[in-house]
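We show some of the complex, not the whole, and keep each chain where it was.
Here the chain labels run A and B in written order, and each chain numbers its own residues starting at 1.
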Amino acid sequence: MHKLYPEKLLNIITTDALEEKLVASFRKYGASGYTILRAQGEGSSGVRSDMTGFDANIMIKVIMPPDRLDAMLDSLERKINKGYHLTVFIVDVGVLSPEKFDERMR
Amino acid sequence: MPSLSNLLLPAVLFFVLGVIARIVKSDLRFPPDLAKVLSIYLLMAIGLHGGQALAQANLLIALSSVMWALIMGFTLPIIGYLILLASKRVGLLDAAAISAHYGSVSAGTFLTAIAYLDNAGIEHEKYPLIMLAIMETPAIVVGLLLAAKARQTIAARANKAGNTIDTTEVVSVPEDDEGDANNFSHLLRDALTNGSVIILIGSMIIGAIAIPSGMQKLTPFVDDIFMGVLCLFLFEMGHVAGRRLGDLRQVGFLLALFGIFMPVMGGILGVYIGTYALNFSIGGVTLVAVLAASASYIAVPPAMRLAVPEANPSYYLTLSLGITFPFNVIVGIPLFHKLAQLIAV
């Protein structure tokens, strides 16, 4: 069997207007990278699925070493408390080589 | 009768078709981003057009247009805010976010007005184009200021009530741990370098400085297919507006009324400013009225999501997109034209 190393996969669903800001904070809290998917959806702030290209949803995925996750989540929680609509969830994942996710983005 | 001929414009008919498609629950779906591509094109085309004309503009009138654009952009949201407070239908922060939209403008409405004038053979000044570009920004700024004010009031009330709400969270524009996040200067820069503003102002400058022979080659792209693209854009926007229309019951009757009152009030103000302050022709006056009357649904919503995250987007999107936009396209434009004629006499 292949040995898999545990990492945390952080998922954030929110408006694309927050993209730059969130990317800045991934950098700050030591992520090695991130992936963004375009999405539409519905939640407590109503439908966000105009798909007109203005004001769309994004879903962001960040794989992080478990020990860096906490500070990142604190930052996200502060944003949520200020009223930003972030749907956040964490998934346990296994990766082939954990070193890849230890290197910080420049 | 102007109102009828307006309804028989292809662009307006396509808007209505989009609304109807939603009402009959058609599975019609526009591909993601189509509206964005079309609006990039429309802003480019209208900018190039305006730029060529403005190359020979009178600087004094241009400056005066800019000044009046700023005045309208700052005043309208404040009026709106006070009315909303008086109505007691929404919270302070919602009131701030909603009213910001009315200081800004809707390019879609503006372009429909141009199609309307074109079709009626009415000439118009090009200065309103500059005003269109200018008015994106002040509304966002005043929205921020109103929200800051609202947060202070909320904090003050909480204190009075002996409430233990953490006032540092509400007093100021929320300061992020990422530092600059939503502080004022950051948001101001965002407003000034907003994508639509860049395209519009950039295209106007290019239209003004590019060599004429080069510009001529652009005519088929910029002029000839413009009306068709506008039809397609309004078709999709009608479809989007139609969905928001369905959210009407969520905002309630009084708030919906606000979405009609604001453009009427703004339009009247615009007609006066266009006629007496700017001395424009009837065509130009109509456009100024449309600028004042229309509410943003492109630039301001995401700005408010960032700056006033506490406000409920359903309110401002339904009002600006589901009520004010259709009202202006179908009723407002011919109405303001009529008013401009009446006053001009």
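As a working rule, a contact is a pair of C-beta atoms (placed from the backbone, for glycine too) under 8 Å apart; a residue touches a chain by one contact, two chains touch by 3 or more.
The model shown is predicted, which means the values in this text are computed figures rather than measured ones.
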**OP:** Can you tell me the subunit counts for the whole thing, written with the labels shown?
**Re:** A x3, B x3
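Keep this in mind: only the chains that are shown with their structure count from here on.
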**OP:** Could you pull out which chain A residues touch chain B in their complex?
**Re:** 15-18, 21, 24-25, 28, 38, 45-48, 50-56, 75, 78-79, 81-85
**OP:** Can you check the complex and tell me which residues of chain B touch chain A?
**Re:** 29-37, 169, 174, 176-178, 181, 236-237, 240, 243, 247, 297-298, 301-303, 305-306, 308-310, 312-314, 317
